[in-house]
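I am attaching a structure below and will ask some questions about it afterwards.
Apart from one protein chain that is not included, each protein chain of the complex appears where it belongs.
Chain naming follows the written order as A and B, and within any one chain the residues start at number 1.
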Amino acid sequence: MIENFLAGSAALFGDWTTISIFVFGVIGGMLFGAIPGVSMLTLAAILLPFTAGLTAAQGVMLFAVIYCTGTYGGAITAILFNIPGAPENAPTAFDGYPMTQQGKSGKAVGAAVLCSAIGGVASALVMMAATEPLAQWAISNIGPPEIFALVFFGLAVASSVGARTIWKGWISVLIGLLIATIGQDPVGGINRYNFGVSDLAAGIAFVPAILGFFAVSEIFVQAERKAGGTYVAPKVSLSFPTILELWMHKIAVIRSILVGFFCGILPGIGATLAAFMGYGEAVRWSKDRESFGKGNMEGVISSETANNAATGAAMIPLLALGLPGGALTAMMVAVFQMHDLQPGPLVFYTSPDLIWIVFAAMFYANLSILIIGVVETKTILNLLKIPFHFLAPLILMLATIGAYISRGLVLDVMVMFLAGILGYLLRRSGYSIPGIVLGLILGKIGEQNFAQGMQMVHYDLWTYFSRPICTLLIAAGTITLATSVYRAFAQAGKEA
Amino acid sequence: MGRLTRPHLVEAAIWLAIVVIFFAFSFEFNQPIEIYIFGATAWPRVIIILLLVAAVGNLFYQYKHGSATQEGRVGVAVSDDGADFGDPATRNKMIAVLVVPFLFAWLLKPVGIYFAAPFFIAAIIWLFGEHRLRPILIMTAVIYVIFLGLFLVVLNAPLPQGNTSPFYGYSAWILKMNTKLQGLW
Partner (left out) sequence: MKTFFGAVAFAAAIATGGATHAFECAVSEASMEKPGGFPERALTMIVPYGPAGGSGQVAGAMAEAVTSLTGVAINRDHKPGGSGTVGMTAYMSAPADGYNVLEHIDDASSAHALDSSNPNPAVDLIPLVISQVTFSQIYIRTNETRYSDWPSFVEWVKAQDGKATIANVSKEGSMERVTMKFITDATGMSIQQISFDKGAPRYGALLGGQVDALFEQPGDVRNFLDAGNFKPILTIFDERPGVFADTPTHREMGMEFDPLLRFRGFYVHKDAPADRIEWLKWAFQRGYCEDSYQAFNESKFMTVIDSYRDTDGAKELIMRSIDQYRDVYTAMGLDVK
C-alpha cells in the first residue's frame, strides 16, 4: 500500500499540469463551498464538460479533490453566515453560528478546519487500505432493507434535533418527506402532485431547496433586520482554538469518524446523514446536552469530522463497484466514462495508476485543508466587510445560477425562492429547517428502498426483520424516537 | 383556549390545509402498479396521516405550554430581533424583498438571465437600502461583469437564454460576443 501511495504521490506531483489541477481543485472546492449561494456541486456541474480535455486521472482527481475541500468549505458559511454550503454542513451551523454571534467565529472555524482535516485524512487512510474488501462486504450485506432502516434511523435523529418541540421536529421532517413525494413515484414512474405544472414531473431537487432554505432565507432575515434597523454585522475573530481545547473532544472525533465512515460507505446516503448522525450521537453521549445548539464547539467538531470522514468512505463503493453514493460521486462516474473507463472492480487492475493518484490526491487535499483552510478563511472573512446591500444581490445571483445549473430548470430557481420564503417564515417559529431538508433528501431514497425491500421479502415483515443489520438500525431509530417522546412527556408530567 | 394564541391556530390551519390538499390530490394518481401492491399512493398517504398526528400533537402541546421550548431540545434556531411590521413602510419593503426574486425567477424562461440580471441586481441593491444612483449603477455593473466573466466566459455554463423576442436575440448577441472573445485566444 505504501509503495502504491508513494507512486501515486510521485505521479500527482510529477508534472505541473497535474499539480495545477490539484491546486485548482483544492482552492475551487473551498471557494465554491465557502461562498454563500453556490456549492461544490455548482462547480462540479459546470466543470464536467471540461474534464473531457483532461486525462482520466486528472479529471477524476479534480472531482475527488473538490469533494474533499468543498465539504469543508461549506462549514465556513454555516459558521459565519448561518448558510451551510451543502446539506452536510447543516448541523455545523447549529453550534457554529451561535459561536459567531458570541464572537467566537475563529474558534469554530479553527475546529472545523482541524476536524475536517482529521476526519478526511483518517477516512482517506482507511479508503486506501480497505476499499476492495469493504466494498465487497457492503454490497453483499447492505441491501434496500438496510438502507431503508438507516434512513429511518437518520430521520429519527433529525427529528430530535433543531426544532423547539418533538412535534415541530416531526412536522419539519414530514414536510420534507411530503415535498419529496412530488414528481414521479420511484416504483412505477407515475406522476404525483403535478398541480398542472409539467416540470414538476422532475420532482423537487435538494440543491435549490437547500439554497432557498439556507442562503435565500438568511438574506431575507437580514433584509428584515435592515428594514427594522436591527441589523448587526457579524463579529469576526481570528483566535483559533488551542490544541488542548481540541484534545478534550478526542472521543467525539473518533466517534464521528466511525459514524461518518459507516454512513459514507452506503450508496445513496453519504455525508449529509453522516453529519446529522455525528451531531446526534455527540448530543446523545454528552453530559452537557443543554449546551448544544448554543455554541458548543463539540457540535461543530462532531458534524465536521463526520462529513469529511464520509468523503473517503463514499469513494469505496464508487471505485470498487462503480456505485456512486451521491450527486458528486455520480458526476465522477461521468468523468470516468468520458474517458472510456468504468469505475468498478476492473479499475484496480486496468488503471491502478489512476486509483492511486486519486487516493493520494484525496489524502493531500484533506491535509491541505489545514494549511490553505486557515489562509483562505481569512480571505473569506473579508467578505463580511462588504456592505450587505452589495453582498445580497451577489449571493442571490450566485444562488440563482447554483439552483439552475444542476438540472437546467427555471422551476428550480422558483423552488429556491419559494423555499427561501418558507424558510424565512418557519425559522422564527421553532421548526427545523435542516429537518425539512434531510426529509427531502432522504424521502425518495427511503421510499424507493422501502418498496424494493418489500418487493424482495414479498411483503413479509418476518423475513424483513430476519436481516440483523436492518433490525439493529430499526431498533436504534425506534429507541431514538422513544427517548425523545419519553422526554417530552416526562417534562409535561413534571409541569402538570 | 389554554395558552393558544392566534399564530398557533394559523399554524395548525396551514398544516391541516396541507394535509387535506395533499390527501385530496392523492386520488389523482391512485392507480395500481403491477409489481408493487402498495401502489403510488401508500407512501404519501402514510406521511400525510403522520403529519396530521404531528399537527394535532403540536396544537395540543401549544394548548398546554404555549410557545415554550421543550426541555432537552438541541440545535434550536433563535431569532428574536425581527422588524416591527406595524410600520407599513417596513412591511411593504419586506413584501417587495420577498416578491422581487420570485418575479425574477418567473421572468427567466421568457426573458433569460442575461437581460433580466442587471435589473434584478439593481432592484435588490435598492431594496436593501442603497438609494444613491451612482453606487447602484456601479455595483450592478460590477456584479454583472463578475457574473458574465465567471459563468459565461470562463465556465461556459448553459444558462437560461429566454425564448421570446427581443430578449432571446439579446442573449444570442451576448453568446456571439463570447464566441468571438474566445476566438481571440
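By our rule, contacts are C-beta pairs under 8 Å (C-beta built on N, C-alpha and C of every residue); 3 or more make two chains touch, one makes a residue touch a chain.
Everything quoted here is computed from the prediction, not taken from an experiment.
Participant: Which displayed chains does the hidden chain touch?
Facilitator: A, B
Participant: Kindly state which of the options A:K294, A:R407, A:R428 or A:R487 is in contact with the chain not pictured.
Facilitator: Of the candidates A:K294, A:R407, A:R428 or A:R487, A:R407 is in touch with the missing chain.
Participant: Which listed residue, A:I21, A:A93 or A:M331, touches the chain dropped from view?
Facilitator: The single option touching the absent chain is A:M331.
Participant: Just one of B:N30, B:T90 or B:N178 touches the chain that is missing; which is it?
Facilitator: B:N178
Participant: On chain A, what residues meet the omitted chain?
Facilitator: Residues 45, 48-49, 52, 138-144, 183-184, 186-191, 198-199, 201-203, 267-268, 317, 321-324, 330-331, 333-334, 337-338, 340, 342-346, 407-409, 448, 451-452, 455-456, 458 of chain A touch the chain absent from view.
Participant: Residue by residue, what part of chain B touches the chain that was omitted?
Facilitator: Contacting residues on chain B, toward the hidden partner: 33-36, 109, 156-158, 161, 163, 168, 172, 175-176, 178-179.
Keep this in mind: only the chains that are shown with their structure count from here on.
Participant: List the residues on chain B that touch chain A in their complex, please.
Facilitator: 7, 11, 15, 18, 22, 25-26, 29, 31, 33-40, 43-44, 47-48, 50-51, 54-55, 57-58, 61, 64-65, 67, 69-84, 90, 93-94, 97-98, 101-102, 104-106, 108-109, 113, 117, 120-121, 124-125, 127-130, 139-140, 143, 146-147, 151, 155-160
Participant: Show me the residue ranges of chain A that touch chain B in the complex, using the header's touch definition.
Facilitator: 46-47, 49, 91, 94-95, 98, 161-171, 174-175, 177-178, 181, 185, 187-188, 190-193, 195, 216, 220-221, 223-230, 232, 279, 283, 289-290, 292-293, 299, 387-390, 392-394, 396-397, 400-401, 404-405, 408, 410, 413-414, 416-418, 420-421, 424, 427-430, 432-434, 447, 450-451, 454-455, 459, 487-488, 491-492, 495
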